[in-house]
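Only a part of the assembly is drawn; its chains keep their places, and the rest are absent.
Lettered A and B in written order, each chain numbered from 1.
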């Protein structure tokens, strides 16, 4: 039963709840018209204390396509917090107006804090380096729709695996489904954190490899999950420049990959996937954007109680 | 008949019109579903020439919950006024698109000016130190809902009574209802202005007291209206620091108050009410937020003609 629930981190959802959301997303994809009025009369508040146009518009489109309405703000400049108000009060106020809140902040833990004071469900739309659970739902819906299920895949994660929270969350989520194998592909400096290996994957008995070369393993992959090397995560400019181009996916590399591999990316991309790859049928990162909207539709319909 | 009317200052409404709006608000509170389509096809424009997220979102939620739509802007940076356009022209243009306008500006008198040029009703959502009539409606709806009526209350106004426009407006509005008594509680420097006493309350025969100690009078109150001591109203930092903490409501003071007293606050609060008071059943300032939305729903439904 998801009605009234908060979604702060991916692990807030059980495996069966993930399946439930993915199934509903699939129903919506197949027949969107049947869902276009289920949230009529309901309001989503999008509270974006830092800008993230892509995520905000995805949430808003999701609510609008369910027949609901949207209000909110797109950056912190215009909020009462500048008048010294606490986050707790802001949330108490906004949750008096809205039926569900999607919030984005640069501060780790802010969404969890907000959920303590909210009169309506909170969806974490990213809290700094912590969590972004609807990106994980997006990734899961995409893999399920394009590969027919969430089990028995070899998934390559490539790029910045140290700071990439989407990678950590997806790796955590997929460990619940049997037969998945991970290959982590990155320079040593951006390698996947130890805690993920030791505390999360090994206890779950997930098979994994850690490698430095994309070319060497690309032919084994069912899913290649590319990530952006984010300048803002680096301590100095030199390291950024040296590493940012290390793992660029181009047509040459795609020739080595399987015919039915899919390429995912949380976007925005800068140059880690060359534009020539966009026309490759295996490039699935723009389909993933659309599936993200459907994943959010399913989630919103569930937690607002529009759909049991 | 409120259809087509502007609301620039609280006194634009007669006592019977206030009653009419409060009654409609009550009907909406009891049965919101019956009103969820009454503004279908109508547009509210929120023109916020200075940011006020709380007020803007309350107006927008009000219109959306009536089935209407919303468009607008949340600060002046993005407006044509930067191209040298007059307010008159901006209003003539926007009122061609919208059915009702809620506008907020830092300039006293701007809403009145706007109403001269508008093709649709203007609701003043705050014009500098002047008026904020929907806050007054919010306060009235709250008192009526929680105390069963608007007569025979002893109302304590506490904090910054010099610059606090919400205090002035509520004191003016309540004078129309019989048997109300006011106790003004503030340091001398922030005392209620003479004009309010001399020109407004005394001609109406309102009983009032002016005191400096909250502790000394709190046990007499039916309503305690707390206000924020706003830094931006002070001429120097020192006065602000000395006075800002003078009138803080905490659990100790609440022990002295009546069991059925209600605490109101226009929000945002900074530290004038300690968080421990939030859990006291007499703390009504978050309920007040919700009543504010219903007050605005009633007002919008009336002046757009959605409800006679």
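By our rule, a contact is a pair of C-beta atoms (placed from the backbone, for glycine too) under 8 Å apart; a residue touches a chain by one contact, two chains touch by 3 or more.
Being a predicted model, the structure only gives us computed values, none of them experimental.
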item: Complete complex - number of sequence copies, 2 represented; value: 3
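Going forward, only the chains that are shown with their structure count from here on.
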item: Mean-CA-position distance for subunit B and subunit A (Å); value: 41
item: Residue ranges of subunit A touching subunit B (in the complex, touch as defined); value: 40-41, 43, 45, 69, 71-73, 77-80, 82-85, 88-90, 92-94, 96-98
item: Touch list for subunit B against partner subunit A, complex; value: 33, 36, 51-54, 57-58, 60-61, 64-65, 67, 69-70, 74-75, 267-270, 275, 286, 289-290, 293
